[in-house]
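A single protein chain has been omitted; all remaining protein chains appear in their positions.
Chain nomenclature is as follows: A, B and C, assigned in order of appearance, with residue numbering initiated at 1 for each chain independently.
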Amino acid sequence: MVMDTKPAAHPTLVKGLHNRWHPDIPPIATVKPGDVFKLECVDWTGAQIGNNDYSDDIRDVDLTKVHNLSGPIAVEGAEPGDVLVVDILDVRPFDDMQWGYTGIFELTNGGGLFAKEFNSHACKAIWDFEGIYATSRHVPGVRFAGVSHPGLIGTAPSAELLATWNKREGELIAAHEGAVPAVAFPPEPRGAYVGQDLDAKVMEKISREGARTIPGREHGGNCDIKNLSRGSRCYFPVFVKGANLSVGDLHFSQGDGELSFCGAIEMAGVITFNTSIIKGGIEKFAMKQPIFLPSPIDPMYSAKLIFEGISVDYHGDGKQYNMDATVAYKQAALNAIAYLQKLGYTREQAYILLSAAPIESHVGAIVDSPNACVTLALPLGIFEHDILPKPEGLTKQDYGQCAIRSDGIV
Amino acid sequence: MVMDTKPAAHPTLVKGLHNRWHPDIPPIATVKPGDVFKLECVDWTGAQIGNNDYSDDIRDVDLTKVHNLSGPIAVEGAEPGDVLVVDILDVRPFDDMQWGYTGIFELTNGGGLFAKEFNSHACKAIWDFEGIYATSRHVPGVRFAGVSHPGLIGTAPSAELLATWNKREGELIAAHEGAVPAVAFPPEPRGAYVGQDLDAKVMEKISREGARTIPGREHGGNCDIKNLSRGSRCYFPVFVKGANLSVGDLHFSQGDGELSFCGAIEMAGVITFNTSIIKGGIEKFAMKQPIFLPSPIDPMYSAKLIFEGISVDYHGDGKQYNMDATVAYKQAALNAIAYLQKLGYTREQAYILLSAAPIESHVGAIVDSPNACVTLALPLGIFEHDILPKPEGLTKQDYGQCAIRSDGIV
Amino acid sequence: MVMDTKPAAHPTLVKGLHNRWHPDIPPIATVKPGDVFKLECVDWTGAQIGNNDYSDDIRDVDLTKVHNLSGPIAVEGAEPGDVLVVDILDVRPFDDMQWGYTGIFELTNGGGLFAKEFNSHACKAIWDFEGIYATSRHVPGVRFAGVSHPGLIGTAPSAELLATWNKREGELIAAHEGAVPAVAFPPEPRGAYVGQDLDAKVMEKISREGARTIPGREHGGNCDIKNLSRGSRCYFPVFVKGANLSVGDLHFSQGDGELSFCGAIEMAGVITFNTSIIKGGIEKFAMKQPIFLPSPIDPMYSAKLIFEGISVDYHGDGKQYNMDATVAYKQAALNAIAYLQKLGYTREQAYILLSAAPIESHVGAIVDSPNACVTLALPLGIFEHDILPKPEGLTKQDYGQCAIRSDGIV
Partner (left out) sequence: MVMDTKPAAHPTLVKGLHNRWHPDIPPIATVKPGDVFKLECVDWTGAQIGNNDYSDDIRDVDLTKVHNLSGPIAVEGAEPGDVLVVDILDVRPFDDMQWGYTGIFELTNGGGLFAKEFNSHACKAIWDFEGIYATSRHVPGVRFAGVSHPGLIGTAPSAELLATWNKREGELIAAHEGAVPAVAFPPEPRGAYVGQDLDAKVMEKISREGARTIPGREHGGNCDIKNLSRGSRCYFPVFVKGANLSVGDLHFSQGDGELSFCGAIEMAGVITFNTSIIKGGIEKFAMKQPIFLPSPIDPMYSAKLIFEGISVDYHGDGKQYNMDATVAYKQAALNAIAYLQKLGYTREQAYILLSAAPIESHVGAIVDSPNACVTLALPLGIFEHDILPKPEGLTKQDYGQCAIRSDGIV
C-alpha cells in the first residue's frame, strides 16, 4: 500500500497529511498485522525549504505548520494496553529528490541548542545523496553514510494522555512566560491541518486541543533518535483502538542530539513498515515509553575523536550547574565546534556538521556531584583529511561557508 | 616503574596515595616522554569494602577519604599550555585480588542517582573476575566482558584553576543549603591525605584548599567515562609544570552513567601508561577539557534492547522539565529497571546491573522543546537467557537478592 | 543516466546486455569522472528462474547464456595502465520485484561445491525482501539483513589479456577432459549475446573468442565477494581505452564462498555508481587485481557460532590433502550443514542457507603442513531461535523443505 502523500511539487498531496496529535484524527487506512506497507512522507516543513544557496526560506519558515506527518494507519486488532511492534524495513528519499537540508533557525523563529549563545541567524546546508552517502557543497570535506530514520514516529494518544500533555506543558510555559526561544508549544489552531474531509466540529476540536509535534512523548513522537533506523524493530504502547500510527520528519542522517534543531538531514521520501501486536504488552513489559532493537546496518565508524563536557558553562559565564547533562552536552559540542574551527570550518558549518553527521553522544557519568559528564564523538572516517591532533597542530583549510541569508547577515 | 601503592592489606601502602587535587602536592616521580610505566592503585575507598555478603561496609563508608589516587607523576618537559598525551596501555586487577564490587549507598551517606526515589539503603554486589569476564553471586544470570578503565584520571590544577573550582562549587552549595544528598562537596580537611612527608604548612594548605575528587572537571578527574579504557589515547590540558598526572578509581567495568554512584565494578589493580607532550597543545586544539581516542578492544555487543526516556518525571510526580537530559536519562533507566524486574531481578539488582554492565546511553535529541530524549541500551549478549520482548510476555526467574545490610533493611 | 536494461518482463530490455568478455564490445555510453549514474540489471540468468515452488527452472537453466551483464560503460579519459575508481553507491532490487532466489544446480548442469558429494538435484529457495531484510517460505526460521552487492563487476580485458585467459584455462580443461562438473568453460558461441547492432564479423569474433563470465579474473569479474557492497569503493585496473566497465549478477545477500554456486540471493535491480580515474595507477599501486575499501554499512552481527575445517576429507573418504584451503572450507561447511540438520533443516536447506546468508569464512592458517584450516561463522542474530550448543542438545524443529523438482527427485 502506498499512501498518496508526495511533496508539494506533486499535485496529489493531501490525504494522510496531518500536523497535530489527537485521538479524533481518523485513520486513513487499516492494515493487518504482517502486511508490508509503504508511506510516502513530505519533509517535516511540508516543502518550505528549497535546494538553493540562500537561507531566506529557513529564516521565514512557518513553524505553526510542522511537523507534516503521514497517517494515521490503524492496525487491525490493536487495543489500548497492547504493544504495537513496528519493523522499520526501509527509509529512503524519493528517487527523484536525492537531496536534503540541514538548517540553523533564527533565535526568534525556531531556535536551536545554541540559538542564544550564537545569537543565531538562518543558515542552511544542502546535502546531495549519492546512494548511501551524503555530501554538501556547503560543508565540503566530509562524506558519510546516512543512518536513515524517521525523526518522528508514534501512536495516537488517548484523550486522557493528551490532556496530561497539555496540562504539564502548559504549566511549564506558564513558569517561563515570554521565554525566547519558547520552552514549549501549546495547542495552536493556526496552521493546524488534517488532510481529511472531517466534520467542522471535529476539526475545530483537533485544532484547539491537538498536541504540537515538537517534543517526543510517551507514545514516541518526535524523539529524533537516530537509531530508530531502517532495520530496527520498535515497540510502541497503544492508547487508542487501532493504535493509529503516524510518521514523518524523515532524516537521511542525524547526529546524537540533533543540536541545531533542524539539524538532521531533512528529506522527503518513503518508509516501509511491517507490524504485529502483542496483546497486553504494556503490562507485560512495564512499558511507559517505546523500546526498540537497533538495526544491524547502522554505519560502523570504529575510529573516533571524542570530546568531553561537564555541567559547567565554561564556554560562557563559567556558572556551575547541578548535575545537568544538557549543559554537559553543550560543552562537549562547543569543544568539538572549536576544534572544527581550528580545521577551517566556520562556526555555522561546524554546528551543522555535528547536527547532521553520525556523531555519537554518550552520557559518561551522571552521579559525580555536581558535574554530569557527557561525551561527543566525531567519526574520523567521515573526513577527507586526517583530523587527529598532531604535534605540529591542525592544518587549517578554507571550506568556505554554508548557505546564509541573502542580506548577508550571519 | 611500579609505585608502592598496594591496598591496605599490603603493608607497604603509603607513598603516592592522595585524595585531594592541589597544585602543591609534589610529584612522587618523574618520567620521560616515551617511558612505559605502571601505577598500582587501591580501590577508590582505600579498601573499606570487603568481599563478603553484607553491605554494612557500604553503609558505613567514610567518604571524606575518597578517592584514593596514585601519583602525581611528573612528565619531563610538560608546561602549562601544553597537552599531555597519555596512552592507557592496560588496566587490570591485581593477580591476587580477582574481584570487585558495586555498591548502592545510603541516601544520607553517598546517595546515587535514585537515592531519593528509592530511599536507598546500602546494597552491594561482589563480582568475580574470570579473565576478561565478570560474574556475581549477587546478580546471577549475567556474564560480561569488562571495559576496564580508570574512573578518575587527570592532571593537577593550577592555583587559579583550583580557586575557580572552589568558588563556583561553593556558590552552588550555598544555593542548595542543606540538600540531601549534598549537591557538591567543598574542601574538607577531615580525611585529607597525601602519602608524602610534607611540611606541615603545605599539608595544612592542601587540606584546607584541596578540591574534592568527586566530580570531573576541566583537567579530567572523576569523569567516569567508561571508554577511557585500556587501549585508549587521551589528551589532557597541562596546568602546572610537569603536568602531575594522578589516577585511581579503577573500574573493571561500568555502564554509561554509573548510576548508582559506586556503580562501576570497583577494583584495585595496575594501570600501564605511556606519555608524550604536545607543546602549546591547548591553543592548537582549542582545548578546554580532555579529548580522547577510544580503544579498538572495547567489548562489541551488537544486539541491544534500547529504552527511551524524556524529560518528564512520569515515574514520579509527572512533572514536566525543561529540556533536562538528566531527567530523561533517569526515565530511561527507570524503564529498564522496571523491565528487569519483570524478568525477576529485584530493583536493587537491576540498579546495580545497569551501573556495572557495559550498557550504553546516548543523548537522542536535545532540542525538541520541552523534552530531551535519552536512550539506554542493554546488550543482549550479557544475559544467559533470552530477554527479548515476546508475545507471551517475559519469563520471570528467581535471582535472589544482592547483598544487603545485616539488619535486613533494604 | 538510467540504462534501459529491465528484466525480460519489461519490453525494452535489449541495449547494454551482454554475456561475454571481449575488448571489441563497444561501450553503450560514456560517462565523465564524477557523474553519478545508474545501471539496471536483469538477474544473472536473464529471468530464467521464476517466483514459484518448483525447481524445474533451475534444473533446465541454460548456462550458455550467463551471466547477463549491463554495460560496458566507458569512462572519459581512462587509458590502459590507469586505475578506475568505482564507488558502488547503492544496490537494490527493482521496486516492483521484491524477491530473489537461491538455487542448487544439478550435478550435470551447473554443479556447485557439493554437487558430487550430494549428487545434487535441482533445488530452490525464493526469498522475499522486506526493506533491508530477506526471508524465505522455503527456509523458515531465519531473517537477515542483506549485504547487497554485484556478484560480477569488472573492466574489459585487452586482447592480450583475453588471449592469456583463454590459453591458461584451455590448458586446465585439457588436463581434466570429461570432468563433471567441468573444471572451466572455454569460449562458447552458443548463447553468446551482445545487445547492440554490431557488424556480423565483430559479433562472430566476440562469440568465438569472448571469455565466459563464470570465474573472476585479473579485471575483477565474477569474484562474488560479498563485501563489494553498496557503500564500498573499488579500484580496477584499466586494460582498454575507456575502461569499459560491466556489471551484473546482483545479489541481495551472499555468504562467503557462495557455496551452492547459484548461492547468493540472486536478484534483478539497480546499481548506482560514481567513478574517477587515477592515471598510471597500476604501476603506482603495483596492482595485479582489484583492491577495495569495504562499506561502513555492512550488517554487523557480532555474536557467531564458528565451525572449523581442515584439509582432510573426513566427511568423505578420509583422504589427506596437501595444504588445500578449498578442502578445508568444504569440511567447515559440511560441519555447519550437519549442525543445521540437527536443528531440523534439511541438507538442501542448510546448503542454501550457508550460501545466501551473511556467513563469514576466514582462512585460519595456511602454513601448518599438511593442514590448511578454514573457519565458517554462522551469525546467531539471523535465527529466530537460539541455536547455541546446550547441555541438553539441540531442539529439532520441522522446517519443511526447500522447493524441489516437480518430479519429486531431490
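By definition in this document, a contact is a pair of C-beta atoms (placed from the backbone, for glycine too) under 8 Å apart; a residue touches a chain by one contact, two chains touch by 3 or more.
Bear in mind the structure is a predicted one, so any value in this text is a computation, not a measurement.
Across the entire complex, the residue among C:Asp62, C:Glu160 or C:Glu308 in touch with the chain not shown is C:Glu308.
Checked against the full complex, the candidates B:Arg230, B:His251, B:Lys288 or B:Arg347 give a single residue touching the omitted chain, namely B:Arg230. For the chain missing from the display, the contacting residue among C:Leu39, C:Leu89, C:Ile126 or C:Ala184 is C:Ala184, taking the whole complex into account.
Of the residues in chain C, those that touch the hidden partner chain are 83, 111-113, 164, 168-169, 171-172, 176, 181-185, 214-218, 220, 222-227, 235, 256-261, 263, 278-281, 284-294, 296, 302-310, 312, 314-315, 318-326, 328-329, 331-332, 335, 338-339, 341-342, 360-375, 377, 388-391, 393-394. In the full complex, chain B contacts the hidden chain through residues 36, 87-90, 130-133, 145, 230-231, 272, 274, 295-301, 381.
Within the entire complex, the positions of chain A that touch the omitted partner chain are 300-303, 381, 386.
What we mean here is this: only the chains that are shown with their structure count from here on.
Ranked by how far their CA centres sit from the centre of chain C, the chains are topped by B. The mean-CA centres of chain A and chain C are about 39 angstrom from one another, to the nearest whole unit.
In terms of their C-alpha centroids, the spacing between chain A and chain B amounts to 32 Å.
Counting partners per residue, chain B has 302-303 as the residues that reach two or more other chains.
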